[in-house]
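The complex appears here without one of its protein chains, the remainder shown in place.
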Amino acid sequence: MIKKCLYVNRRAPYGTSYALEAIDAVLIGAAFDQDISLLFIDDGLYQLKKDQDTTEVEIKNFSPAYRAFEMYDVEKIYVSEEAMAARSLKKRDLVVDVEVLSDSKIKDLMDEHDVIFSF
Amino acid sequence: MSILHTVNKSPFEKNNLESCLRYAKPGSAVLLIEDGIYAALVGTTFEKEVAAAMEELNFYCLGPDMKARGFSAGDKIEGIKMVDYAGFVDLTVEYDKVQAWL
Partner (left out) sequence: MKFVIQVNEGPYQHQTTDSAYQFTLAALAKGHEVLRVFFYHDGVNNGTRLTSPPQDDRNIISRWSALAAEHNLDLVICVAAAQRRGILDESEMKRLDKDAHNLAPGFRISGLGQLIEGVVQADRLVVFGD
(Lines give C-alpha, C1' and ligand atoms only; values in the text may rest on other atoms or scores of the structure.)
Protein backbone atom coordinates (compact mmCIF):
# COMPACT_ATOMS: atom_id res chain seq x y z
CA MET A 1 0.00 0.00 0.00
CA ILE A 2 1.22 3.48 -0.80
CA LYS A 3 0.44 6.34 1.51
CA LYS A 4 0.96 10.01 0.84
CA CYS A 5 3.45 10.99 3.54
CA LEU A 6 4.22 14.61 4.38
CA TYR A 7 7.39 15.29 6.33
CA VAL A 8 7.14 18.66 8.05
CA ASN A 9 10.43 20.33 8.94
CA ARG A 10 10.31 23.35 11.25
CA ARG A 11 13.73 23.44 12.82
CA ALA A 12 17.10 24.88 11.86
CA PRO A 13 20.05 22.54 11.30
CA TYR A 14 22.86 21.79 13.77
CA GLY A 15 21.37 23.43 16.87
CA THR A 16 19.47 20.16 17.19
CA SER A 17 19.72 16.87 15.28
CA TYR A 18 16.08 16.61 14.20
CA ALA A 19 16.93 17.72 10.65
CA LEU A 20 19.53 15.01 10.11
CA GLU A 21 17.38 12.24 11.53
CA ALA A 22 14.41 13.46 9.50
CA ILE A 23 16.50 12.91 6.36
CA ASP A 24 17.06 9.29 7.38
CA ALA A 25 13.32 8.84 7.81
CA VAL A 26 12.63 10.38 4.38
CA LEU A 27 15.10 8.03 2.67
CA ILE A 28 13.60 4.98 4.32
CA GLY A 29 10.14 6.15 3.32
CA ALA A 30 11.40 6.39 -0.26
CA ALA A 31 12.96 2.93 -0.04
CA PHE A 32 9.52 1.66 0.98
CA ASP A 33 8.07 3.29 -2.15
CA GLN A 34 5.85 5.72 -0.29
CA ASP A 35 4.61 8.89 -1.96
CA ILE A 36 6.73 11.49 -0.21
CA SER A 37 6.52 15.24 0.07
CA LEU A 38 8.78 17.44 2.15
CA LEU A 39 7.60 20.70 3.60
CA PHE A 40 9.96 23.25 5.10
CA ILE A 41 8.37 25.99 7.19
CA ASP A 42 9.57 28.30 9.97
CA ASP A 43 13.28 27.73 10.66
CA GLY A 44 13.14 24.45 8.73
CA LEU A 45 14.00 26.55 5.68
CA TYR A 46 17.49 27.04 7.04
CA GLN A 47 18.16 23.31 6.54
CA LEU A 48 18.19 24.05 2.81
CA LYS A 49 20.51 27.05 2.93
CA LYS A 50 23.47 26.83 0.52
CA ASP A 51 27.12 27.09 1.51
CA GLN A 52 26.95 25.32 4.85
CA ASP A 53 30.51 24.87 6.12
CA THR A 54 30.69 22.92 9.35
CA THR A 55 34.46 22.49 9.56
CA GLU A 56 34.88 24.73 12.53
CA VAL A 57 31.96 23.35 14.52
CA GLU A 58 33.13 19.84 13.65
CA ILE A 59 29.63 18.51 13.01
CA LYS A 60 28.92 16.53 9.85
CA ASN A 61 27.56 18.72 7.07
CA PHE A 62 24.50 16.86 5.90
CA SER A 63 23.16 19.47 3.46
CA PRO A 64 24.44 17.49 0.44
CA ALA A 65 21.82 14.88 1.34
CA TYR A 66 19.07 17.17 0.07
CA ARG A 67 20.60 17.06 -3.41
CA ALA A 68 20.64 13.26 -3.23
CA PHE A 69 16.89 13.10 -2.66
CA GLU A 70 16.26 13.27 -6.39
CA MET A 71 18.06 9.95 -6.85
CA TYR A 72 15.49 8.39 -4.54
CA ASP A 73 12.56 9.93 -6.42
CA VAL A 74 11.95 12.39 -3.61
CA GLU A 75 11.25 15.46 -5.68
CA LYS A 76 8.29 17.13 -4.04
CA ILE A 77 10.01 19.70 -1.87
CA TYR A 78 7.95 22.64 -0.74
CA VAL A 79 8.84 25.75 1.21
CA SER A 80 6.71 28.43 2.78
CA GLU A 81 6.62 31.72 0.92
CA GLU A 82 5.94 33.55 4.16
CA ALA A 83 8.86 31.92 5.98
CA MET A 84 11.19 32.71 3.09
CA ALA A 85 10.15 36.36 3.10
CA ALA A 86 10.45 36.60 6.89
CA ARG A 87 14.04 35.42 6.57
CA SER A 88 14.89 37.30 3.34
CA LEU A 89 15.67 34.01 1.63
CA LYS A 90 15.35 33.48 -2.08
CA LYS A 91 15.17 30.24 -4.08
CA ARG A 92 18.73 30.86 -5.26
CA ASP A 93 19.91 30.71 -1.63
CA LEU A 94 18.77 27.12 -1.33
CA VAL A 95 20.65 23.95 -2.07
CA VAL A 96 17.84 22.24 -4.05
CA ASP A 97 14.98 23.19 -6.34
CA VAL A 98 11.86 23.86 -4.37
CA GLU A 99 8.30 24.88 -4.99
CA VAL A 100 7.32 27.96 -3.00
CA LEU A 101 3.84 27.76 -1.50
CA SER A 102 1.49 30.30 -0.02
CA ASP A 103 -0.13 29.63 3.36
CA SER A 104 -3.31 28.58 1.65
CA LYS A 105 -1.53 26.08 -0.60
CA ILE A 106 0.28 24.68 2.44
CA LYS A 107 -3.03 24.11 4.18
CA ASP A 108 -4.20 22.17 1.14
CA LEU A 109 -0.97 20.19 1.10
CA MET A 110 -1.48 19.11 4.70
CA ASP A 111 -5.04 18.11 3.89
CA GLU A 112 -4.04 16.02 0.88
CA HIS A 113 -1.64 13.75 2.72
CA ASP A 114 -2.54 10.57 4.60
CA VAL A 115 0.20 10.82 7.21
CA ILE A 116 2.14 13.75 8.64
CA PHE A 117 5.55 13.14 10.19
CA SER A 118 6.94 15.64 12.69
CA PHE A 119 10.44 15.61 14.12
CA MET B 1 -10.22 15.85 5.56
CA SER B 2 -9.86 17.56 8.90
CA ILE B 3 -6.84 17.44 11.09
CA LEU B 4 -6.30 17.20 14.83
CA HIS B 5 -3.39 19.53 15.57
CA THR B 6 -1.52 18.96 18.82
CA VAL B 7 0.49 21.75 20.42
CA ASN B 8 2.65 20.90 23.41
CA LYS B 9 4.68 24.06 24.01
CA SER B 10 3.69 27.27 25.71
CA PRO B 11 3.07 30.18 23.31
CA PHE B 12 5.35 32.23 25.53
CA GLU B 13 8.21 29.82 24.91
CA LYS B 14 7.89 28.81 21.26
CA ASN B 15 5.99 29.72 18.12
CA ASN B 16 4.41 26.29 17.69
CA LEU B 17 0.90 27.56 18.36
CA GLU B 18 1.42 30.53 16.06
CA SER B 19 2.50 28.25 13.22
CA CYS B 20 -0.31 25.84 13.93
CA LEU B 21 -2.90 28.62 13.70
CA ARG B 22 -1.35 29.88 10.48
CA TYR B 23 -1.97 26.55 8.78
CA ALA B 24 -5.00 25.00 10.50
CA LYS B 25 -8.06 24.92 8.27
CA PRO B 26 -11.55 25.81 9.49
CA GLY B 27 -13.25 22.79 10.98
CA SER B 28 -10.06 21.24 12.23
CA ALA B 29 -9.17 20.89 15.90
CA VAL B 30 -6.35 22.10 18.11
CA LEU B 31 -5.55 20.08 21.23
CA LEU B 32 -3.31 21.80 23.77
CA ILE B 33 -1.25 19.33 25.78
CA GLU B 34 1.75 19.50 28.14
CA ASP B 35 3.01 23.10 28.29
CA GLY B 36 0.66 23.93 25.43
CA ILE B 37 -2.17 24.31 27.94
CA TYR B 38 -0.96 27.77 28.90
CA ALA B 39 -2.53 29.00 25.65
CA ALA B 40 -5.91 27.85 26.98
CA LEU B 41 -5.88 30.18 29.98
CA VAL B 42 -7.84 33.37 30.43
CA GLY B 43 -5.92 36.52 31.15
CA THR B 44 -2.84 35.93 29.02
CA THR B 45 -1.67 38.08 26.12
CA PHE B 46 -2.68 35.19 23.84
CA GLU B 47 -6.28 35.03 24.97
CA LYS B 48 -7.64 37.28 22.22
CA GLU B 49 -5.77 35.45 19.49
CA VAL B 50 -6.94 32.05 20.71
CA ALA B 51 -10.53 33.27 21.13
CA ALA B 52 -10.47 34.59 17.57
CA ALA B 53 -9.09 31.30 16.26
CA MET B 54 -11.88 29.48 18.08
CA GLU B 55 -14.39 30.95 15.65
CA GLU B 56 -13.15 28.54 13.02
CA LEU B 57 -11.29 25.87 14.93
CA ASN B 58 -12.38 23.45 17.66
CA PHE B 59 -10.14 23.96 20.67
CA TYR B 60 -9.43 21.38 23.35
CA CYS B 61 -7.07 21.21 26.30
CA LEU B 62 -5.82 18.17 28.17
CA GLY B 63 -7.25 18.20 31.70
CA PRO B 64 -4.47 16.22 33.38
CA ASP B 65 -1.90 18.71 32.04
CA MET B 66 -4.01 21.68 33.24
CA LYS B 67 -4.33 20.13 36.69
CA ALA B 68 -0.65 19.24 36.91
CA ARG B 69 0.17 22.92 36.36
CA GLY B 70 -2.29 24.17 38.97
CA PHE B 71 -5.20 25.11 36.73
CA SER B 72 -8.76 23.91 36.57
CA ALA B 73 -11.70 24.12 34.19
CA GLY B 74 -12.58 27.55 35.54
CA ASP B 75 -9.25 28.96 34.31
CA LYS B 76 -9.68 28.18 30.67
CA ILE B 77 -11.08 30.36 27.93
CA GLU B 78 -14.78 29.72 27.55
CA GLY B 79 -15.51 27.40 24.69
CA ILE B 80 -12.33 25.38 24.99
CA LYS B 81 -13.32 21.85 25.87
CA MET B 82 -11.28 19.99 28.44
CA VAL B 83 -10.59 16.31 27.74
CA ASP B 84 -8.73 13.54 29.49
CA TYR B 85 -6.43 10.98 27.81
CA ALA B 86 -9.42 8.90 26.77
CA GLY B 87 -10.84 12.03 25.18
CA PHE B 88 -7.50 12.62 23.46
CA VAL B 89 -7.74 9.14 21.96
CA ASP B 90 -11.31 9.82 20.85
CA LEU B 91 -10.19 13.01 19.11
CA THR B 92 -7.51 11.16 17.16
CA VAL B 93 -10.22 8.78 15.95
CA GLU B 94 -12.75 11.51 15.19
CA TYR B 95 -10.35 13.56 13.03
CA ASP B 96 -8.75 12.13 9.94
CA LYS B 97 -5.16 12.47 10.99
CA VAL B 98 -2.96 14.04 13.65
CA GLN B 99 -0.37 16.76 13.12
CA ALA B 100 2.03 17.33 16.00
CA TRP B 101 3.46 20.87 16.09
CA LEU B 102 6.89 20.13 17.55
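The letters A and B name the chains in turn, as written, and every chain counts its residues from 1.
In the analysis below, a contact is a pair of C-beta atoms (placed from the backbone, for glycine too) under 8 Å apart; a residue touches a chain by one contact, two chains touch by 3 or more.
All values derive from a computational prediction rather than experimental measurement.
Remark: the residues of subunit B touching the chain excluded from display are 6, 8-9, 33-35, 64, 84-86, 88-90, 92-93, 97-98, 100, 102. Residues of subunit A in contact with the chain left out of this view: 1, 3, 5, 17-18, 21, 24-25, 28-29, 31-32, 34, 115-119.
As a working rule, only the chains that are shown with their structure count from here on.
Centre-to-centre separation of subunit A and subunit B, using mean CA positions: 26 Å. The part of subunit B that touches subunit A in the complex is made up of residues 1, 3, 15, 19, 22-25, 97-102. By the touch criterion given at the top, residues 8, 10, 18, 41-42, 82, 103, 106-107, 110-116, 118-119 of subunit A touch subunit B in their complex.
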